[in-house]
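Yeah, one chain of the complex is gone here, protein chain that is, but the others are all in their spots.
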Amino acid sequence: MVMLLDKITKSFPGVRALNNASISLAAGEIHALMGENGAGKSTLIKIITGIHRQDSGSMTLDGEEISLTSPREAIRLGITAVHQERNLIPRFSIAENILLEQLPTKNGLVDFGRANTEAREHLAKIGLDVDPAIEVRHLSVAQMQMVEIAKALSHKAKVLLLDEPTASLTSAETETLFKLVRQLKAEGTAIVFVSHKLEEVLSLCDRVTVLRDGETTLEGADMAGMTRQTLIEAMIGRAERIVAHRDPRPSQGDAKLEVRRLSTAAGHKDISFKLGRGEILGLYGLVGAGRTELARAMLGKDRITGGEVIIDGKPARIRSVEDAVKRHRIGYVSEDRKHEGVILDHPIRSNIAITVWSRIARALGFLTARDETAVAMPLSRQLEIRTPSLEQLVGNLSGGNQQKVSLSKWLAANADILIIDEPTVGIDIKAKAYFHELINDLADKGMSILLISSDMPEMVTLADRILVMHEFAIVSEYANDRRYENASRAIMSAIHAGREHSRAAAH
Amino acid sequence: MNRILSFAIRQQWSGILAGVIVGGIALSFATPQFLSEFNWFVMLRSICVSLLVAFSQMVMLGVGQMNLSVGALGGLVAIIVGGLMDAWGMPPLPAILIAIAAGGAAGFINGWLTVRTGINGFIVTLATASAFAGINTGITRAIPFYNLPPEFVAFGNGRLGPFPYLLIIPLIVTVLLAVFFSRVKTGRYMLAVGGNAHAAQLSGISVPRAIITAHVISGLTAAAAGVLAVAQLGSAQPSIGAEWLVISFAAPIIGGASLAGGSISILGTVIAVMLIGLIQNAMVLLAVDPYWVTFLLGALILTAVWINRYRAYRMGED
Partner (left out) sequence: MTSTDQVSSTHRPGTPAGLLTRGSTQFGLFVILFIMWVVFSSLAPGFLSRFNLNSVGRSVAIDIVVGFAQMVVLATGGMNLSVGAIGVCSVMTLGYLLQMLGLPIPVAILLTLGLGGVLGWLNGFAITRTGVNSFIVTLATASLFTGAMLIFSKGVPLNGLPPELGAFAKSAVGRVPSLAIVALGIGVALYVLFKHSVLGRQILAAGANPRAAEMSGVPVDRVIVFVHVLSGVLAAAAAIMLTAKNGAALPGGAGDDWLLPSFLAPVIGGTSLAGGLISVVGTIFGALLVSTIRSGLLVLQIGNFWLQLFLGIFLLCAILLERYRSALSVRAQTRAA
């Protein structure tokens, strides 16, 4: 046993992130760490890497109890990580980023020549062929991730933690990474592989620990005995069930929203699709496919450079978010709940009424808390928002309730086109099921919904049709028969075809 | 030659360099006095102080912070060095060393307070600026120190052709800072913190240490500016430093520094200071209302920043 975390508990204001969670890492082993978003994975990772201190519970490294006070100390003890978000210095070169705290010197001054040479070696190991003197800000997201991996590997660590490392990688790059990881395993490194991609985990990892709601539901189980189903069950607490929730919705006349040959400043070209009244249209794709960017363009946040948007049969000029919201009744439930969906420091009633302040105001824009509450109360009851009072600051609510607030404001605004972006990320099981019911309900009542989700089961449960996006283009459309295997296969092969296509085009 | 030219054009300071050159040429046609040795001496001497003031803030911008006490700190050091020589009869060298050390200590206080209390550096240095200015008033009671050792004043007035003896100091500082930020680990760490403090921290770089170091360097350079100002004026005026705040930001930013942190240009700052010095000199020579300088400075900052943003937008860096 190289590293052992035993009965770790950690709380933050208003939420207990980890409750007696444990994980044990052995040398020369690839250990999967799994769990839904909000299950406590990232908190555990931050404790392992010294960013946070646990409230209670012990950490042992090589048999000795340790207490990490900073990331620097973790590195010193041989614990390195490649985190989910990019942690690079934009204006520094690749070499300098890789060797940041271990730059070679000559006569007291940094020796960039040697740094570049060393960096080239590290880059070669992971198969990234770029000039190490280039500033990192000029690289693509995938390349940046590779640089970070090279950086972590440069430390010859005892414990290497990889958090969603393949999120932006192509299948070839993923293979290279896996080869590398297996080699490290052979050299005796303890590797923690955090991923929600079940197939990867099943093929690569030796043992698995699963977190759910801050607790360990599966600890160090042998991967040999695991299947997709058992892993999912450990993560969500019940077997994965795809229920054809309802009969396919009848198409209701003309399209509510039609997009024709749309191109945007973000990079979309020639996007066309239709969204009917009361229909749920799914938008599936990998990270970086351009789905959120498309949503933002339709919301007026990003610029539309060509093509048309037609709402209720009439061309719509969307010049600003205010335009989209007030004139065209488009709503957007953001994937980034905390930074775009709600205002954490403000009370619930304001967060819900924000879209209709002008409408509920009396003369001269005068408006009281009671006016807001009048609007917010029925919605908070309808959506069953758990709170002692609407004065409660949204930041104090659970993830699920925050998301309900984020959605309510669009109901308050009587939006009839709703773009929902990753609705159940970081939300517990019960709330997730609730949201699915809610979304279906809204569609039944006639709302036109564009659903963006990377959660395949969720997509198959909810969507009437599924558009598959890849690299800012729509590569295929799938009429959802609500059979998971079929849908999943069709979608994944469409994405695969898209990748091959763009790789061929690049040569 | 082509390589040098294309390199220069790509730099952010190419625009202001062009401005300096064109302005200089225009001015030499407009008034013959411009090219006189004495005029250059005066211009270069004021640039000496401005450059150190600019560096004082540039260092802070590099680490992603700001120091609003640059003027008050420099002014206080000016009074200290003047007071030590006048009231206590100390010879110049020890007085200067003590005063500069005081500046470094003041910078350390700024840094320590910012890091330890977690209060925004803006507020901390706003408060210490007030404190330093208060101490300044308390010591001088608004009366300058006039009795300075003749060798000190002579050095301040001395020159080799158009080049003031004082120029040596900012030149040395320029070289030191250039090496520090490009080749010394501590300097690189500071820029890393400015570029992405979180990433720097995860790599094991001590963010608090970087911030405190930046404040100390800022204090030392502001102190040097204060001492030079006294040498330039020939007396320690309590008003030294009062106008430094705007220039301390204007020059680095016009020179291409980013307010967000982690991106500074020593060469750009130098050229920007030259531009500002040129404008001030032009005002005097052309007998234009000196108030125009204040006005133009503001306009210059706005123009420069807008151009920088536009350029970044065009290159898709936003």
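Order of writing sets the chain letters: A and B. Residues in each chain are counted from 1.
Please note the rule applied: a contact is a pair of C-beta atoms (placed from the backbone, for glycine too) under 8 Å apart; a residue touches a chain by one contact, two chains touch by 3 or more.
Small disclaimer: the values here were computed from a predicted structure and weren't measured.
Undergrad: So there's a chain missing from this view; which of the remaining chains does it actually touch?
TA: When the full complex is considered, the omitted chain touches A, B.
Undergrad: Considering the complete complex, identify which of A:Q229, A:S320, A:Q382 or A:N414 is in touch with the unshown chain.
TA: The missing chain is touched by A:S320.
Undergrad: Among A:A27, A:L198, A:I354 or A:M456, exactly one should touch the missing chain; which is it?
TA: The missing chain is touched by A:I354.
Undergrad: Write down which of B:P32, B:P91 or B:G134 is the residue touching the left-out chain.
TA: B:G134
Undergrad: Which residue numbers on chain B touch the omitted chain?
TA: Within chain B, the residues touching the omitted chain are 113, 117-120, 122-124, 126-135, 137-138, 141, 242, 246, 249-250, 253, 259, 289, 291-302, 305-306, 309.
Undergrad: Just the residue numbers, please: which parts of chain A touch the chain that's not shown?
TA: On the side of chain A, residues 11-16, 299, 301, 320-322, 324-326, 332, 334, 339-347, 350, 354-355, 357-358, 361, 364-368, 389, 391-393, 396, 409, 413 touch the unshown chain.
Operating definition for what follows: only the chains that are shown with their structure count from here on.
Undergrad: Report the inter-chain centroid distance for chain A and chain B in whole angstrom, where each centroid is the mean of the CA atoms.
TA: 45
Undergrad: Report the residues of chain A in contact with chain B in the complex, numbered from low to high.
TA: Residue list for chain A touching chain B: 49, 51, 70-72, 75-76, 81, 83, 86-92, 96, 100-101, 103, 105, 108-110, 112, 137, 151.
Undergrad: What does chain B use to touch chain A in their complex?
TA: Touch residues, chain B against chain A: 179, 182-185, 188-189, 191-192, 195-196, 198-206, 262-263, 317.
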